[in-house]
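Take a look at the following structure, please.
A single protein chain has been removed from this complex, and every other one stays in its place.
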Amino acid sequence: MKLTKIAVPLITFLPSIAYIPILIEILKGIHFGGLNIILSLITSALNPSLNPIVLKSAWNGLQITVATALLSWTISMFTGLVLGILSSDIFWKGYNKYSFIGKLLKIVLAIPRSIHEVIWGILFIQILGLNIWVAILAIVIPYSALTARVVSEQLDNIDIKPLIALRLTGAKSITSLTAILCPKLIPILSTYGGYRLECSIRSATLLGVFGLGGIGTELYLTLQSLEFREMWSCLWMIFGVMISLESLLNWMRYSSNKEINLKRYYTGIIYTFLLTILISLTWLYFREVDLFTPFNITSIYLPTISEIKQAYLELPLLNLIFSTILITFLASGIAIGTPPLILIYFPGKLSRKIQSIFWIFLRLIPPPLTAIVILFFTSPNISVAALALGITNMGVMGRLLTDSLYNKSKGIYIAMRNTGSNEKSATLYGILSPKTNTYLAYASYRTDVLLRETAIIGAVGGVGLGWQLQESLSSFDWAQVIVITSVFALITISGEFLCDISRKYWLRTTTNNSLTLST
Amino acid sequence: MKNIPDSCKKCGGPIKWVKSSEYIDCQYCGKRTYLDTEDLAKLKNQIYNTKVLLTSLYLKAKGSSSRFIKSTKFKRNKKLLFITPIASISILSIFFTYKLNNIDLISKKERIINKNEETLFIGAIPDQNPEQLNRLYKVLASELNEQLNVMVKYKPVINYPAAVTAFKTGNLDIVWFGGLTGVQARLQNNGGIVLAQRDIDAEFRSVFIANKKSSINKLNNINDLKSLKGKRFTFGSESSTSGRLMPQYFMNKAGLEITDFKGGTVGFSGSHDATLALVQSGSYDAGALNEQVWESNLKRGRINPSKVYVIWRTPTYYDYHWLAQPDLDKTFGEGFTKKLTTVFLKLNQSSTRQKQILKLFGASKFITSSHENYNEIERIARKIGKIK
Partner (left out) sequence: MIKLLELVNINIHSKEKIRLENINLTIRQNERIALVGKSGSGKSTLISIANGSLLPTTGNVFWKGRLINNNSNRELSNIGTIWQELFLVEELNVAQNINCGALGKHNFFWSLRNLFGSIDKELCKTCLNSVKLPEEIMYSQISKLSGGQRKRVAIARLLRQEPEIVLADEPFSSLDPLLSRKILELFINQNETGSIRVPGTLLISLHQVELINCFDRVIGLKDGRMLIDQSAKEITNDQLNSLY
């Protein structure tokens, strides 16, 4: 008897097996001593502080964060687009002599990509001093590299036959490339761009948590002093911004779905870019942010090779690497496995709307804060870090499943319902199954990101490379910092490589071109 | 007028009405349908009319907007619609380039010596309620402004390494540092001048606290710290003098290493309040925090004595102080550093603003300090590895 391969949609649930070790550890260490703190945390949600001083400074911080996010997003989209085109194989097909530039660029771009924006921020503070441009640079550098990667991958996946056909009619390389590539960039830009904007707001908030100003700072400080009511005022404000952003993006995508007028689209893009840059600069200026302080570039003390070698021997690197990878797997397990489960068990249109709001809420709380909250009812453990990271990223993955745009084609769902099946089965077959491939592709991207994000979980102490990096930074031990950062970069790059291979495997098993469902 | 439905609402089957009955049961599904009385019918009518009115208004508005877009007036003015954003973009960009051209983008440490236009940058990380200082810093800035006659600007910093770096790069002129971070800052590039400390900072202490369930007894002397072996322990922030450096020093003196704790590591809660909350909740068996925070939380009633208690008070050491750039006199004029110190020393409860400042820093007054006070801290830090 032939062994049937396990059906692909089930693989979307399978990662939630990670819940088992996590829950075991957490239940082992659970205690109810922190119950009243958790209770006061939850009750303050409904009773946020309305103190005008608090609200005013939170509102101020929010504007700074959003303006920073807008500015860095615009710049990084633009540079990412350019770099992505330059690093794609298809661009260099016309100039075969120079195709090594594309490949080289791809490899080089892996390095800024592998370092989390918070680390960039902390490093840049050391070099450039306390400056808003530090935050902007810290977001722009990794984001451009990420966008470049997505753009180049999408471009490399398109059908090359029209390009060859065009070349054969005698058109020059650059003309035929423009004709073929430009229309393909539209779906990429619109969906991925919207996603990146939300990510940049989250990153700007996170950078604030680490000291670069904005509402993240407020959030972190109020949590440290356990002023939960004030913390919730900040959280509700961020929540409001995220929901409005989400609806704005949905509205824009919905209204642009009718017909794509290339000319209007491109003029629209150029306007948006320029306008956003100028609006955010003006905004920051009026928020009394010092835009024009000169960079104080001081010489950093560069450690010698022997110091680096010593640092390398000092640090328990193998241990740290192992715990980092463990956290990544556990966190990505719950992040990937939970949204499909919830989608199936709570079917229905209204339930999906509620789910999407729930995912927005989970997304906006920065992982360090979740970690501290979890610490209050269980003892410190790797599982705490994994759970905190997993919860935030669960929100990101859940968005993909409940995004209404991707739910346009409900044909299979209707067909299943018409055979009389209940809502759960129909959702399983009709809504989850067609999205499996995109979901799993996204899941591998997310695991990459999670690996980088382990850098910011420090509250649990002594777990993972990220924690050690913060410790070394606070001791100003540059040799250790260099060693840890390079190790981090190495792991991330190899992790990316592995995820790439697994992604190619998934996309190979179906004929569905991933472009149709766009990333 | 009565409204007589002729089909059942639930199953859609036809209903045969018996004369003069108020209700009828459907013969297919059994649902009872009631005859509408006059008032109910009127209400339903009104609701329906409002709905129709609103829908027609909406359609009218929609129609008129689309009619506007299709009208010739708009088409003629379309050009304006495109010119306006271009014009505004160009004007804004000219404005910004003008601003940028007047600044040197990169400048070295040399300052322009122009006394009356210099700004004094201050930064602070208080160990308690930093979020309040984050909101009320203008109070401090305006007080200094008034007393010193210079532009004072407060730059928010929220973590210790950032503050030290900002001091090193010259972004901040005077900073309120803890013992360890002050030493780190002075050692970075140029040194610094110690201005003042609070009265409590001359004899600062940490306390070790424990959770009742951990069954750790009160310690009699430093060597009893060994009883913490194998327990879950947390510090405050990694760069905190009272929350990490000194406690770790005393532990090491008693022969207790970090690897002796449960899991071979310690936790870092990030702040004194958080340490207190975590130990009180039981997530950690024991922790170390600064005594002043413990006292003030006791006063605020946030401590439950049945859950958490002090097991040991450390010996005293010097902690927080104001640190200034060594070249302030060059930039702001002779004797400026001394004037600045006097301002701090003279802060008292007289005016509301000064009272607020003292409250923000948790002090009753400021006294002098000097850099020798921190030599021991420097020694300890080098031993532990926080200073290389």
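Which chain is which? They are A and B, in the order written, and residues in each are numbered from 1.
Keep in mind that, in the parts below, a contact is a pair of C-beta atoms (placed from the backbone, for glycine too) under 8 Å apart; a residue touches a chain by one contact, two chains touch by 3 or more.
Since the model is a prediction, treat every value here as computed from it, not as a measurement.
For the options A:Leu23, A:Ile357, A:Ile412 or A:Ile482, the residue in contact with the chain missing from this view is A:Ile412. Here one chain is not drawn; of A:Asn157, A:Ser425, A:Ser486 or A:Ser502, the residue touching it is A:Ser425.
Taking the complete complex into account, A:Pro434 is the one of A:Pro48, A:Pro434 or A:Gly495 that touches the chain left out. Residue-level contact of chain B with the missing chain is found at 10-13, 28-29. Touching the omitted chain from chain A are residues 2, 4, 6-10, 411-412, 414-422, 424-426, 428-430, 433-434, 436-437, 510-512.
Criterion: only the chains that are shown with their structure count from here on.
Averaged C-alpha coordinates give centres for chain A and chain B that are 23 Å from one another. Put simply, chain A touches chain B in their complex at residues 31, 33-35, 37, 53-54, 56-57, 122, 125-126, 128-131, 210-211, 213, 217-218, 220-227, 230, 271, 274-275, 278, 281-282, 292-298, 372, 375-380, 458-463, 470-471, 473-477. Per the touch definition, chain B reaches chain A in the complex via residues 85, 89, 92-93, 96, 99-100, 103-109, 128-131, 134-136, 155-162, 164-166, 168-172, 184, 188-189, 211, 213, 232, 234, 238-239, 263-271, 273-274, 277-278, 280-284, 307, 385-388.
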